[in-house]
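For subunit A:
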Amino acid sequence: MSPVVKLSNVHKYFGALKVLEGVSFEVERGGVAAVIGQSGSGKSTALRCINALETIEDGTIEVCGHAVGDPKLDRRALRRDVGIVFQSYNLFPHLTVEQNIMLAPTCVKSIGKSEARELARDVLAQVGLSEKAQQYPEQLSGGQQQRVAIARSLAMQPKLMLFDEVTSALDPQLTGEVLKVMEDLARGGMTMILVTHEMAFARKVASQVIYMHKGQVWETGPGSMLDAPKTPELANFVGSGL
Partner candidate 1 sequence: MTTPTFSLLHVEFLAWAALWTLGLSAIAFIGGGLLGFGVMLARIGPSKILRRAASTYIQIVQGTPLLILLFLIYYGIAIFAGPGFPAILAAGAGLTIYASGFLAEIWRGCIEAVPKTQWEAAECLALTRWQRMTRVILPQALRIATPPTVGFLVQIVKNTSLASVIGFIELAQAGKLINNSIFEPFTVFMVVAAFYFAICFPLSMWSRKLERKLNVAGR
Partner candidate 2 sequence: GGSNAVADTLADIQQRGKIRIAVDLGSPPFGMTDAQMQPTGSDIESARLVAEALGVELELVQVTGPNRVPALLTGQADIVMASFSVNAERKKVIDFTDAYGVIQIVVAAGSGAGANATKPEDLNSVQVGTTRGSTNDLEATAKLPGAQLTRYDDDATLVTALVSGQVDVMASSPQIMTAVNQRRAADPLTVKIVLKTNPYAIGLRKGEDALKAKLNAVIAENLKNGKLSEIYNRYTGVPLPATLPKT
């Protein structure tokens, strides 16, 4: 079985700044990869490259059979297979929760209104927000908004979900709500890559931990690697991080 995501020797520069310097890793179907590392180590950039939000200078990225580096890449096809959730939710403020969720299925997959509404109901139930369908984003708490953002991605029934520090703007209680949703997803067999600062969560949910440092994959392995770091950098990171 081929991996869902495969990065090989990816290089990414912002002008003179080398942000990714030969990043390689792969994630199997149903795998949950937790990407950790200091601020500025290139975690978000790696995620954005996987979703073709950034172009790369060198190396290859294959995602669900799409060659992401290829200039002829069909971005919309890629994005039908990949869902991404950001730290800052990015819900559309002028649409209700339900409309937020229905937008992409109706526009992109040309699903009928009523079917899309049913879909919305399903994913909202999945994130535990069935009763908020008619609210506007600003009427929701941060944690609820973040769960709607996840639901919105889920409605496209992606093969891969990317999460970029989805809890770091939330207080501990709200964080708990969102982590629970993600745990459910993982248990349901979704392939996921999550950038996170929640070591405990990474340890518990991730099938694979990727420690990034200075734009490189410094260490990678199962969750237990956090308890026995091989490099001094990870040891230092884990020690200070929690």
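Basis for inclusion: all candidates are chains of the complex that A comes from, given by their letters.
Throughout what follows, contacts are C-beta pairs under 8 Å (C-beta built on N, C-alpha and C of every residue); 3 or more make two chains touch, one makes a residue touch a chain; residues count from 1.
The model shown is predicted, which means the values in this text are computed figures rather than measured ones.
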Subject >> In-complex contact of subunit A, chosen from 1 or 2 >> reply: 1
**OP:** Would you mind writing out the residues of subunit A in touch with candidate 1 in their complex?
**Re:** 51, 53, 75-77, 79-80, 82-84, 86, 88, 90-94, 103-104, 107-108, 152-153, 156
